[in-house]
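With one protein chain held back, the other chains of the complex are shown just where they sit.
This part shows subunit A:
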């Protein structure tokens, strides 16, 4: 086992099988009797504990992952396995399997220095040779189109520049296909220019703190918050801001439709650390009692297909009672009214009261 012996132990404590066989020819030299590749590798695969493939995995998925993994590890020598796995969006076990796979890339008659080579020392990953995989490949048209569609929905002033740059980053002969794909996804209208969402985007890009007039559901009152905005996320059709609340001294999630006012402050902040971000959990905020809404027969199927709405019971005649977690009284009122009389808020009592009051006040306008 000369090959493995001369190197540090690879990931998964597996020996490298076919590498650096003494008989290997120099590049250019006409390869004589070539070792056949497949069989030589078969035993090593088995030794790896048969990278269990219960589901029919597309081989291209692994390739896409490693074409990012290698250049990323090149750029970050000694990156901990855990961090690299996180960056690749896979588990540590999957990452180690990918590293095993990579150890087998390039085989005779390549010269020893042609090998793609990675090793794990302690729990850190190093790349010894990268076979020109020092940068990932260009965006595929679906990667670029998905990103462009997301950017279009989020709006912002740089959107067109960004979409053009994405297009330029697709291989030339795939650009027409990119153009077509972009036309096939519409991820929603961009936010209005001076909207809360628009301002928050700018604040995040410029790393500027914001002052929010925020309606807190748990207290049912408006509070003033100073927040370092970290990021935005959309869940169940609602936008959330995740950021550090100065007064509470911790990172919290804020629902955008409960932000009445948002002002950018002049002070800048440092980006959050990994440790801070690790604590990010969207619904850690006390959500309060879910709002219950009774729906008529016409409104029920429509409302039930909306994200975030769960069925409590069917009512006779095709109606339903549903629950919405994390909804404020305001949201519940608007939602029920948008069903044109086919819905009413029933619980909790405060939400029903808010609904009734809004109906009464609105009716007064039609007197």
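One rule holds for everything that comes next: a residue touches a chain if its C-beta (ideal position, glycine included) is under 8 Å from a C-beta of that chain, and two chains touch if they have at least 3 such contacts; residues count from 1.
Definition applied: contacts and distances are computed from a predicted model.
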| item | value |
| --- | --- |
| UniProt protein name of the chain not shown, from "Transcriptional regulator", "ABC transporter substrate-binding protein", "Acyl-CoA dehydrogenase" or "Acetolactate synthase small subunit" | "Transcriptional regulator" |
| Options A:149, A:210 or A:227, residue touching the unrepresented chain | A:149 |
